[in-house]
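Once you've had a glance at the structure underneath, I'll fire off some questions.
One chain of protein is taken out of this complex; the other chains stay put.
Per-chain residue numbering starts at 1, and chain names A, B and C are given in the order in which the chains are listed.
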């Protein structure tokens, strides 16, 4: 198992984690632990949200940048960690 | 001091808190602890972001809803708590 | 670089007062503030590595 797969496996074993998606900076899927339909819908939404948030943060203060985004919903918690060459999205089930 | 003012005062006394903005569901400012220029720029951005996120969450799952949004940036952490008749935004300085 | 800033008619002081004294508003407002208060008081900063960490190994 590669270092990459090993790290994914470890994250996935955390309590409540139901999905991990890793995309590159263009929004192309590098790895996903969920089915391809769910991956596609989540990726489209989360990538857009992350880009919009990054742009807004920079507009408020051009020397600032987004480092972590957390959405809490009634059903789950979505964590988004953007980096220069990738974005990691983790979905944690709350039920 | 009203209950409302008392709660704002208590939140504001938390470590690192540099700004609290409370808006109604139409994005109109109910209360702000920061100057009016900063209030206006933050409100416009955060209200839009919150609405967009809410819409996207519902689009992914119509029975789900956003309850809390947290943005971590290099300089601060922005917490957004949406409710049916108001949105509270708190800015916490990290430096 | 420019952005459309939506302008909304500001609330009058009277409207603000009426709203912030409304029991239903206050109830949900206080509930939200409790959640924020707890988030502010989390003692772990996820960006600082205080303790031995299962994710450490892969980095160094």
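Observations
The definition used in the following text is that a residue touches a chain if its C-beta (ideal position, glycine included) is under 8 Å from a C-beta of that chain, and two chains touch if they have at least 3 such contacts.
The shown structure was predicted, so the numbers you read here are calculated from the model rather than taken from an experiment.
Mapped onto subunit A, contacts with the missing chain fall at residues 2-5, 7, 10-11, 14-17, 22, 24, 26-31, 40-41, 44, 48, 68, 70, 72, 79, 81, 83-86, 88, 90, 92.
Looking at subunit C, the residues touching the absent chain are 26-27, 30-31, 33-35, 37-39, 42, 44, 46-47, 49, 53-56, 58-59.
Here is the rule we use: only the chains that are shown with their structure count from here on.
Taking each chain's centre as the average of its CA atoms, subunit B and subunit C sit 5 Å apart. For the pair subunit A and subunit B, the distance between mean C-alpha positions equals 22 Å.
In subunit B, 41, 48, 68, 70, 72 are the positions where the chain touches two or more neighbouring chains simultaneously. In subunit C, the residues that reach two or more other chains under the touch definition are 3, 47.
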